[in-house]
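Of the protein chains in this complex, all but one are displayed in their positions.
Entry: chain A
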Amino acid sequence: MEQSVDIKAINERIKEESSFVDLLTMEMNKVIVGQKHLVEGLLIGLLSDGHILLEGVPGLAKTLAINTLATIVDAKFSRIQFTPDLLPADLLGTMIYSQKKEEFIVKQGPIFTNFVLADEINRAPAKVQSALLEAMQERQVTIGETTYPLEEPFLVMATQNPIEQEGTYPLPEAQVDRFMLKLVLDYPKKDEEQMIIRHNLAKTFPKASTILKPEDIIRARQVVKDVYMDEKIEKYIVDITFATRYPEQYGLEKFKDMISYGASPRASISLSMASKAYAFIKRRGYVIPEDVRAICHDVLRHRIGLSYEAEANNITSEEIISEILNQVEVP
């Protein structure tokens, strides 16, 4: 009976704490037309302390979305355009000699901010990518002999362009795994595009208001961690992850040779965290299988390695995930 009361209390607390979600979504929708999936993904990343990899053609409001989010949360934002000649120091910062002080002083790079938009991350060489991804993981940067913690909340949204793959440095699997979500953006619908034109041709472009402080997000993250996840849901998540590794054990023999490597334990953690954040957004104090299924594609699509055979047969990771969800028993 006591446990039941706890859940009720959590539910009440979450209903109270998640009231800002509607406001935040409303403010975002003032500026961003359509792209609900992107806005939802940004919120999940923000609330579950994860980073986001975005794939979409240019002009789909990626920069505008994260910039608007920064405005709403009253957070600092920087955009870094990744190019082949970018150096880790351009990102993290470096030590420069001050003639006035006659000593080396630290010049912090653009990563020292709350929200980072790493634009076209696959255009920069591996050393820059790994510098960013290490900072994402460690939440700190070492310049010279001193280690500097990064600001909280810290959210990286990296973009990849699915076209123009020539002259790019694709992210290695181990590094892609560090992104909690990979969102795939599509073009807006007809009526949405019409609205976009109106927004841009109007005399004043809509502006989002600041409604939150970074501390509110940090507090909300604590509440998200309190969202109840039953053992049955944990088992469901484990089953989904295992199905990506050993599809033949779940009646998916046809994918045995299609998957070169399955999702890592980090995927299970991300799936759990993102499910909790999704439940929070839906203003629920507990996770249900619907939450897991809702974010499953975004969490797993970049974590399944396809074999040459799969590519030859035009099998995508999306199809594999959908089949897994259709095959794994829901608790």
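Everything below uses one rule, namely that contacts are C-beta pairs under 8 Å (C-beta built on N, C-alpha and C of every residue); 3 or more make two chains touch, one makes a residue touch a chain; residues count from 1.
Here, contacts and distances are computed from a predicted model.
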Discussion item. I want to check something: the complex is missing a chain, and I'd like its UniProt protein name from "Tripartite tricarboxylate transporter permease", "Sarcosine oxidase subunit gamma", "Protein BatD" or "hydrogenase (acceptor)".
Written reply: "Protein BatD"
Discussion item. Going by the contact rule already stated, which one of A:Ser78, A:Thr168 or A:Gln327 would touch the omitted chain in the full complex?
Written reply: A:Gln327
Worksheet entry | Residues from chain A at the interface with the omitted partner, ascending | 1, 3-4, 6-7, 11, 228, 230, 232-233, 285-290, 293, 325-331
